[in-house]
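One protein chain omitted, others in place.
For reference, chains read A and B in written order, and residue numbers begin at 1 within each chain.
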Amino acid sequence: MDSPAFHAYALTSAILAAQLVLLAFWTGAVRGKHKQYVNPEDAAMTKGQVAERDHPDTVRAQRAHMNALENAVPFFVVGALYVATGATKTGAQGYFYTFLAARLLHTVFYFAGKQPFRTIAFAVGALGILGMAFHVIRASL
Amino acid sequence: MDSPAFHAYALTSAILAAQLVLLAFWTGAVRGKHKQYVNPEDAAMTKGQVAERDHPDTVRAQRAHMNALENAVPFFVVGALYVATGATKTGAQGYFYTFLAARLLHTVFYFAGKQPFRTIAFAVGALGILGMAFHVIRASL
Partner (left out) sequence: MDSPAFHAYALTSAILAAQLVLLAFWTGAVRGKHKQYVNPEDAAMTKGQVAERDHPDTVRAQRAHMNALENAVPFFVVGALYVATGATKTGAQGYFYTFLAARLLHTVFYFAGKQPFRTIAFAVGALGILGMAFHVIRASL
């Protein structure tokens, strides 16, 4: 628990967890700005309007949030297992801080609508997960 | 592994994991009741009808499930790291049981369509995650 690899994992994961919560708040803020809701009780609460689907800006925020979630989940488990199965300090910091930077940039690029940068940020993060998964599988056989 | 903080984490997380599975079963049960499916093979199996979108009741169950999932994920990682980086018994029980109560109530309020209670339950849980993330980040620097 006191290794540099564990510290890098804890720092990276806590920041990514906070990012997920902030993306949920952000989606709610965008929805509130447009006052367009799929839940009638939400529209009644804020004197907004009910619609069959969320506003396009809200849906974009949801997609950014969902992409963050679906990449954070495999990172959280495989990053912890990578530390537990003997990551070096250099290996852990390289994998974790690269993943962290890629995922923070992915959110920025999603909201800014910047391509191919968003796809590159996604690919860097995803390949990092596959690399760590490979290490863990080899160490577990 | 034998600390009171770990026990509170294990108990809270196992209940939240069971909640996620039960919400998946619930969504399936609502879909089955309306016999309206987006997958043709599902409609064929139950002599139901194919539609471009799920029934509104099914979509509400999915939203409740998805909100549970997107909040459970950051809790699972940041709660474990909060224990690992030295949570006190009081701190851990306060954070974990407050989060657990907020998330169980959120599901109830979502199905009952009760506002502003659902939003309050969400906010309590989300702020708890941010509080724990702050502890972990400070302990990891």
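Here is the rule we use: a residue touches a chain if its C-beta (ideal position, glycine included) is under 8 Å from a C-beta of that chain, and two chains touch if they have at least 3 such contacts.
These figures come from a predicted structure and were not determined experimentally.
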Which of B:21, B:51 or B:112 touches the chain that is not shown?
-> B:21
Sites on subunit A contacted by the missing partner chain, in the whole complex | 59-60, 63, 69-71, 73-78, 81, 84-85, 113-116, 118-119, 122, 126, 129-130, 132-134, 136-137, 139-141
Name, in rising order, the residues on subunit B that touch the hidden chain in the full complex.
-> 1, 6-8, 10-11, 13-18, 20-21, 24-25, 38-42, 44-45, 65, 69, 72-73, 76
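The rule is simple: only the chains that are shown with their structure count from here on.
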Round to the nearest whole Å and give the separation of the Cα centres of subunit A and subunit B.
-> 17
